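Apart from one protein chain that is not included, each protein chain of the complex appears where it belongs.
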Amino acid sequence: MTKVAIIGVGMTKFGEYWEKSYRGLIQEAGVKAIRDAGVSGKDINAIYGGSMTPGLFVEQEHTSALMADYTGLSGIPATRVEAACASGGLALREAYLSIKSSEYDVVVAGGVEKMTDASTYSAIVALSGAGDQEWESFHGATFPALYALMARRHMLEYGTTEEQMAQVAVKNHHNGFLNPNAQFHSKITVKDVMNSGSVATPLKLLDCSPITDGAAAIVLASEKKAKEFTDKPVWIIGSGQASDTLALHDRKSLSRTDAAILAGKRAYEEAKVKPSDIDIAEVHDCFTIAEILAIEALGFCKIGEGGKLTEKGETALKGRIPVNTSGGLKAKGHPVGATGIAQAVEVALQLRGEADKRQVKNAKIGLTHNVGGSGATCAVHIFKND
Amino acid sequence: MTEKIPIHWRLIPQRYNLIGTECRTCGEKFFPPRDWCPKCRRKGIIHEFKFSGKGEVYSYSVVHVPPAGFEFLKPYVLGIIKLREGPLVTAQVVDCKPDDVKIGKKVSLVFRKIIADGDAGIIRYGYKFKLV
Partner (left out) sequence: MKIGIVSYGAYVPKYRIRTGEIARVWGENAKRVSSGLMVYEKSVPALDEDTATISVEASRNAVEHAGINPKEIGAIYVGSESHPYAVKPTATIVAAAIGASPDLTAADYEFACKAGTAAMQTCMGLAKADYIKYGLAIGADTSQGKPGDALEYTASAGGAAFIIGTKNIIAEILDTYSYTTDTPDFWRREGEEFPQHGSRFTGDPAYFKHVVSASKRIMEKNKLKPEDFKYVVFHQPNGKFPLRAASILGFEKKQVELGLLTPYIGNTYSGSSPLGLARVLDDAKAGDLILLTSYGSGAGSDSFVIRVEKENEKRRNKKRVQRYVDNKEYVDYAIYAKIKGKIKEVGLQK
């Protein structure tokens, strides 16, 4: 067993890119990360790549081989990891475990999704594969609708308001404005969110993360190798993963994400830190309510208090626990398979002091939280700098 | 296009008649049906169980941006219904104005068209609920 560190990061700009292809995105992010790490191709032992459904978006499966091929690394073990929107987080964990177990020394963990080659209706159908096809999607349950069902229970049980949820989007847009790689560089107000048109009540257009193209990659190394390549290693000190029922209606509660609670617990235990030790967190805000559920699950506040915590400004850039300094999925964009890796990129930049205008002062310990579907999978990672 | 015919055919008893299962060891009822009780595991004795179709609204959302095929149904109400016998199920709530739906309102089962596979393919029927 050995410690594992991030020694390099890279990502494409996130957005709607007609001229960029699936394989082009992989190449761009991969090359950036490898250059940032200062490693060369022959140093890399394996690739784990997350991608939710290239089969439906670009009619391409077997993307593991594609990733190795187009980054010029054919020959090394390449594995595609899939858990809907948690594909990236799981790819990160698989890469981490492969080094921790001493099987490999240097591994690339990447994530990619090319969502704009299919029509919007097809994209909605493709994304519905993250839910239960036979018992949810079949009946007309879209992703926004599933999170809306959770939001309504949260509002009933804890008094969370639509305005509190809107504030998540406002905050994340404020942060995204400062992130050159974010899809949106627009500041919005609570009123903008409230007037943005219903998608699935109570969620409106600006409560929902967008359809995005993008890729991100990080290079991980064992303790020995890390010291060879960098003097600013970002150590992965905790990794937790958990699953829950596929369908929302089979969960024990609709106003809580148990997989996130479990994954968080496992990561905190391994890292030997508490929620109050976290200086910056990138969480899975596919919808505004999802961020509220996340900060509750991760213990930044009590269950039910996520709306209030947000309203008080405690999760803002200058708040007690800055959440989604990158702009989150809402403003940065959500190329599904890439998100889990992009979150790690942001935390690494923060812990290396390279987050520019978004920098959280003295950030020492960071956390990423990546969710699949309506909460059926969750991967939480905790990072620390030297 | 003749898509996924066996998948939908296998689910007819569930979709038409809410046929689920119950674990006679612990008494828990499952819909969708489970052949394996998560609590009792190998001690569970599983039997078929037909749900009454009565329940109440546990959560709901009015969908304004539907997936392909449901465009002309919008806005429609997607609900999670708590069946009288315990389980929660995802289904549309019909024959009412979206504003009429509230958490806690009683519903009962109706038999409706869910979606057709194009204009020449199989019509898939299934469960929806109406306010009573």
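As written, the chain order gives the labels A and B, with residue 1 at the start of each chain.
The working rule: contacts are C-beta pairs under 8 Å (C-beta built on N, C-alpha and C of every residue); 3 or more make two chains touch, one makes a residue touch a chain.
What you see is a predicted model, and the numbers here were worked out from it, not measured in a lab.
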item: Visible chains in contact with the missing one; value: B
item: Option touching the unshown chain, where B:C23, B:L78 or B:I115 are the choices; value: B:I115
item: Those residues of subunit B which, in the complete complex, touch the missing chain; value: 12-13, 16-17, 50, 68-70, 72-73, 94-95, 110-119, 121, 123, 125, 128
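Basically, only the chains that are shown with their structure count from here on.
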item: Length of the line joining the C-alpha centres of subunit A and subunit B, rounded to whole Å; value: 31
item: List of subunit A residues in touch with subunit B within their complex; value: 121-122, 124-125, 128, 132, 134-142, 144-145, 148-153, 156, 197-203, 247-250, 254
item: Residues on subunit B engaged by subunit A in the complex (per definition of touch); value: 7, 11, 32, 58-68, 70-71, 73, 75-76, 78-80, 87-92, 98, 103, 114-115, 124, 126
